[in-house]
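Complex shown without one protein chain; remaining protein chains in place.
For reference, chains read A, B, C, D and E in written order, and residue numbers begin at 1 within each chain.
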Amino acid sequence: MKKIEAIIKPFKLDDVKEALNEIGIQGMTISEVKGHGRQKGHKEIYRGAEYVVDFIPKVKIEIVVDDAMVDKVVETVVSAANTNKIGDGKIFVIPVEQAVRVRTGERGADAI
Amino acid sequence: MKKIEAIIKPFKLDDVKEALNEIGIQGMTISEVKGHGRQKGHKEIYRGAEYVVDFIPKVKIEIVVDDAMVDKVVETVVSAANTNKIGDGKIFVIPVEQAVRVRTGERGADAI
Amino acid sequence: MKKIEAIIKPFKLDDVKEALNEIGIQGMTISEVKGHGRQKGHKEIYRGAEYVVDFIPKVKIEIVVDDAMVDKVVETVVSAANTNKIGDGKIFVIPVEQAVRVRTGERGADAI
Amino acid sequence: MNSGDIAWMLTASAMVMFMTPGLAIFYGGLVRAKNVLGTMMHSIISLGIVSILWILFGYTLAFGPDVHGVIGNLSYLGLSGVGMEAGPYASGIPHILFCAFQLMFAIITPALITGAFAERMKFSAFLIFTVLWTSIVYFPVCHWVWGGGFLGSMGALDFAGGTVIHINSGVAALVCAFFLGKRMGYGTDQLHPHNVPLTVLGAGILWFGWFGFNAGSALSAGTSASMALFVTQTAAGCAAVSWIIAEWFYQGKPTTLGAASGAVAGLVAITPAAGFVGPVSAIIIGLVAGVVCYLAILAKAKMGYDDALDVVGVHGVGGLWGALATGLFACEAIGGKNGLFFGNPKQLLIQAEGALVAIVFSVVMTAVILKVVDALVGLRVNKEEEHQGLDLSQHSEVGYRI
Amino acid sequence: MNSGDIAWMLTASAMVMFMTPGLAIFYGGLVRAKNVLGTMMHSIISLGIVSILWILFGYTLAFGPDVHGVIGNLSYLGLSGVGMEAGPYASGIPHILFCAFQLMFAIITPALITGAFAERMKFSAFLIFTVLWTSIVYFPVCHWVWGGGFLGSMGALDFAGGTVIHINSGVAALVCAFFLGKRMGYGTDQLHPHNVPLTVLGAGILWFGWFGFNAGSALSAGTSASMALFVTQTAAGCAAVSWIIAEWFYQGKPTTLGAASGAVAGLVAITPAAGFVGPVSAIIIGLVAGVVCYLAILAKAKMGYDDALDVVGVHGVGGLWGALATGLFACEAIGGKNGLFFGNPKQLLIQAEGALVAIVFSVVMTAVILKVVDALVGLRVNKEEEHQGLDLSQHSEVGYRI
Partner (left out) sequence: MNSGDIAWMLTASAMVMFMTPGLAIFYGGLVRAKNVLGTMMHSIISLGIVSILWILFGYTLAFGPDVHGVIGNLSYLGLSGVGMEAGPYASGIPHILFCAFQLMFAIITPALITGAFAERMKFSAFLIFTVLWTSIVYFPVCHWVWGGGFLGSMGALDFAGGTVIHINSGVAALVCAFFLGKRMGYGTDQLHPHNVPLTVLGAGILWFGWFGFNAGSALSAGTSASMALFVTQTAAGCAAVSWIIAEWFYQGKPTTLGAASGAVAGLVAITPAAGFVGPVSAIIIGLVAGVVCYLAILAKAKMGYDDALDVVGVHGVGGLWGALATGLFACEAIGGKNGLFFGNPKQLLIQAEGALVAIVFSVVMTAVILKVVDALVGLRVNKEEEHQGLDLSQHSEVGYRI
């Protein structure tokens, strides 16, 4: 199993979720994060002074899937989250050794 | 070392924390996340229209432990977080290659 | 590639970010988390009763880098985040099998 | 009629109305985020329900010509005959304006109770409870004291509603807390306020509105209202100070919520006394109120009922102290009546009697009403709903998306 | 002059001013967090802009000596001649106080419209729009009804601004919604309120201020103001109740936002009628307002324009209902005029005519103004900016760091 961590633009979340649902992926966990990278931050003004805030709101989606699904999921996310602009985000694939469903205690592929 | 990521129902957090403390686990990091899966989302109404919000608040607990402890931790979380209802959550086990304590620079098992 | 997860004190974030920028690391993702460990929690009072809140605000920084950079990044974070007090935090190193840039579809080291 | 009096009573009516939204956010800030709207809703919708009851039959029950000291007759049903002429309760203002001013009191009283059953009452149950309680408890007690009823005739002093409003609602709150039982997680989870700044702002609005409440109860713009305003400010300020001093002493830290709660406790305590006492008495009434109400809240923890937002400790205990304090500090030079400290010990007794009657009546009737409501629709949301919070389970809404 | 009247009108002016910050948070809570400041700014800066226009030329256009029933002449340019003497519109108060009171109405009217173009209008475009709309639409319509113009002479009743303020702004809002087009994500994303407690507090402040609005429109502290205050409370409360009952019926749950919106709908509807109707009529006006405005909002969803914060449904439809209701329920005993139900069917016709004139004028002129503003600076922020939100893109600020 692998965990796919996708860091995307917040307003793309619904698109990505639906694209994933379409390829049969239901389970996922999301969190609000802030990103730093090449994308320029935004400007804020306070009391006449300008500040650049270079942590930009992003959404992180975590999806644990069977090895077989990894490529498909990655592609789906890439195409759904893409806006062709800097800051569209990254996808990381991380090994998962075990998965357990809390309710039933099921393990492995059955758990996800 | 492994990182155990448990995604649980928010109101179970205190129970899980205490159960972990009882088996000698102190260190953990938690974050507020939202989950999508089989559990039905809740209904919201705005201006006469109904919306289903299918991202459900969850808590993610991350615990890095020695390989030897993994099973015990997983079992502890499963039994403490279980309510026997859909949406109880998942546990994922992920390999960790190194751990460092910032304060001392200690590494490996000593760091956690 | 590895993912370096650093859990640090929130007010150290800017220092760490700058230290990383100095060694050429731009990309990172941060999130607000709460930590539990040896550091004592703070006291709250409500209606005459005292409560100890033992989840302490922390910031998690995630940085995916080439294997060659891992040690340098870890050291940089350690020295920038260190205050020599309990609760300074931890760094975990986790294997990453693949990285993809959403905008271009680039993979591997090119993506980060 | 007198345009100065009318000017003041228009303003005072508006200010007392404003207290109910103030209460909505005072209470709203004190609950957990998932219950903020359900809690605010209690106050907001009371503004509607009680207005309707008042016009239809409430005003006539409370202020219609007296029947045996117990209730008003039906002369003013549907406000017939209540119009733009002066009197009968205040010669300087139109009857309809007196009726408007009193309506605002009728609205906030049941809204105060809602703090006791916060975070767990069914919305339908709340609605029925409010209709019944206002009709069967508030209107009669109001009549007894202000409408020509037996408590007023007996000589019980209640300038702006210490007994009618605060003791009455505080005691009802106690009964509600017992009947509803504790919130899930009481004693284990931290059922703490989600937005204290909102609560402090609510206290500020209440404080502001309370000048209309107390000084408006003079029903004219004159010396009585002026003194009432001054002592209101005094008691509120003193109780805020004494509450945080008590906290500092007992728990090592003074809290902002303590200051806000203390202010409200002081406002409650001075309510019955406002037109009868002077500034120095008001200092004492306020200082005592802050400490006594704080101790009442500490005591609650030991007595094991879950009066979620401390209506009993602040309004019940504060109101009782105020009623008795009126019997102690009333001074003829200010309001025409003397209390114990000015040589008239009987007044204290009358005050205690008045309070007792209200307490007994409110306890019994509230219990009966709760039984009825429970039988009709059930008082409490189920566990699943309580977990989810009232906002989602009762109203399908969420408070914040920040 | 009369110090009671002055006392009341000073207070009423302050209360009506306070409605605009109240509106700022009412609207502010309804938008998404990224637009909260941009939305509040619309109201706050209107307090400034309109004050300046008013002094320079607005007051004289609206209330200067009448020219052919259409506009005021320039006698009061720069408020020359408007000072501390009594009259000409109210004998009990100084001219400058009447001018102050009316200024507060001129401020809130364009601010109401901003709900329609929330979350997507350029700040510069908003500024120009507000200057033009207030000058070309508000000042004339205000003159027609209250300043000696043809609508007032025709006998159209508008106690506190149902036509001048609510129909006028509601209709302008409709035009704005059409011209600006839908917000990005309309129909797909959940463009829901980010802070409902703030909105409910805003409704509370509006309710409070509305007593100044309606009872202040009597321009004296007397019986008319007293009755206006009472019916204002009644209609607001009834509409809050009927709105949530309608919700319960249609959508299975009553909402807190519904109660707040209902209250505002009731306040809007009673505005033109306030000095002309009695309490029982007010109950009906309020109950109908809650249901009708709720249905208007349901209808909007089908009609496909994005009136973001429902200005049309609440102020347009509510104002129209109020104008007509005045023609139905006006009662000589209260305000000197009868409506249909009191034997004077002609009044209903006059009311409808008055409303129609305002609607046509407002639609046409608003459209023209929007065209001009669009040509000058463009109405709408670009996509990138809309994504980012108005707070960052227009003001380089963020609302919250909690």
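The working rule: a contact is a pair of C-beta atoms (placed from the backbone, for glycine too) under 8 Å apart; a residue touches a chain by one contact, two chains touch by 3 or more.
Since the structure is predicted, the reported quantities are computational estimates derived from the model, not experimental observations.
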Omitted chain - touching chains that are shown: A, C, D, E
Sole residue of D:L229, D:V311 or D:I359 that reaches the chain not shown, by the stated touch rule: D:L229
Per the touch definition above, residue among D:F150, D:F178 or D:F208 touching the missing chain: D:F208
Residues of chain D (touch criterion as defined above) contacting the omitted chain: 2-5, 7-8, 11, 15, 32-33, 92, 192-197, 200-201, 203-205, 207-208, 211-212, 215, 220-227, 229-230, 233-234, 236-241, 244, 253-257, 259-260, 262-263, 278-280, 283, 333-334, 400, 402
Contact footprint on chain E, counting only the chain that is left out: 1-11, 13-15, 17-18, 20-22, 24-25, 28, 36-38, 40-41, 44-45, 47-52, 55, 78-79, 82-84, 93-94, 96-97, 99-100, 103-104, 123, 195, 198, 201, 221, 391, 394-402
For chain C, the residues touching the chain missing from this view: 11, 14, 42-46, 50
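By our rule, only the chains that are shown with their structure count from here on.
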Those chains which touch chain E and also touch chain D: B
Superposition of chain A upon chain B: rotation angle, C-alpha, nearest 5 degrees: 120
Furthest chain, CA centroid comparison against chain B: E
Chain centre separation (chain A, chain C; CA means) in Å: 18
Mean-CA-position distance for chain E and chain A (Å): 45
Residues within chain E bordering two or more other chains: 192-193, 253, 255, 257
For chain B, residues contacting two or more additional chains: 31, 44-46, 50, 94-95
